[in-house]
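The structure is given below, and queries will be raised subsequently.
Here the complex is missing one protein chain, while the rest keep their positions.
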Amino acid sequence: MTAIEWIVAILCLIGGFLSLVGGIGFIRFPDVYGRTHSATKSATLGVITVMVGTFLYFLLAEGMFSGKILLTILFVFLTAPLAALMVSRAAYRTGVPLSKLTTQDDLKKKYPEARKDVH
Amino acid sequence: MTFQVVLNTVIAIMWAVLWNSYTGVDFLLGYIVGIFILFVLRRFLHFDFYMRRVFAAFKLIALFIKELIMSNIDVVKVLLSPKFDIEPGIIEVPTQLKSDWELTLLASLISLTPGTLSMDFSEDKKSIFVHSIHVPDKEQMIREIHDTFEKAIMEVTH
Partner (left out) sequence: MFKVLLMIALFFMSISLVISFVRTVKGPTMPDRIVALDAIGITLIGVIGILMILQETIAYAEVILVIGILAFIGTIALSKFVERGDIFDRD
């Protein structure tokens, strides 16, 4: 194995591990807000690490510069926070309950009518 | 700032014309020389050196990558520990940033850092509601966000 292959393999392994951690978070978190954390952070970071590895492999080992892979990385980076914000806000407004471990809820005063039946 | 960029580009074009070779490398070299000239002349022409903002932007990116790695390790530790004791909560973080652009950047940076997730904005755009998976101390978290991201963004835009 050459040095480039080692770097690419390690990047892909880190990405796969982060994806796996995101999957474990899907099982272990008690409510939808925690699951949004694991889906949009660990999974997204894992995929970005894998794509950086792919880009480096094609650039250094094969000598091909692929702008589309770079564009994918940028796009995932830009859209992940927006998707997380939309989903968690929709969940809060439709009255999905927070888990029992939750210690404080400052957002309650903004949407009092949406949370009336929950607490 | 626009005036300085135009001035810098003019210096770069003049550099290429004087060397009588019109390639991208020459233009880049002229641009670097222009940055140096503007840096020397910043006292006489009474303006704020614009490359300072570029340096601040690079500093913001470096800070973001550092925070990304550190907090990612924290989240992995929380998720893989056998005892799963977390205290999630939604916190209202007040901010001094004014324009929509800065607020969007701050919310995106908060969301991309593992462990925190921006959920909503207040009506008067003065605070962001942040969901965090572990908040033992509310004041300390607000202070952390103020000291890292908000300060770095203000250095870029002001």
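Some points to look at:
Note that the chains take the letters A and B in the order they are written out, and that residue 1 is the start of every chain.
The rule we apply is simple: a residue touches a chain if its C-beta (ideal position, glycine included) is under 8 Å from a C-beta of that chain, and two chains touch if they have at least 3 such contacts.
The structure displayed is predicted, hence computed values, not measured ones.
Considering the intact complex, the chain excluded from display touches A. Although one chain is hidden here, its contacts on subunit A can still be listed: residues 1, 5, 8-9, 12-13, 15-17, 19-20, 22-24, 26-27, 32, 35-36, 39-40, 43-44, 46-47, 50-51, 53-54, 57-58, 62, 64, 66, 68-69, 71-72, 75-76, 79-80, 82-83, 86-91, 93-94, 96.
The definition used in the following text is that only the chains that are shown with their structure count from here on.
Computed from the mean C-alpha positions, the centre of subunit A lies at a distance of 21 Å from the centre of subunit B. Put simply, subunit A touches subunit B in their complex at residues 18, 21, 24-25, 28-29, 31, 33-34, 36-38, 40-42, 45, 77-78, 80-82, 84-85, 88-89, 92, 98-99, 101-107, 110. Those residues of subunit B whose C-beta lies close enough to touch subunit A in the complex are 68, 72, 75-76, 79-80, 84, 86-92, 107-108, 111-112, 114-115, 117-120, 122-123, 129, 131, 133, 135, 138.
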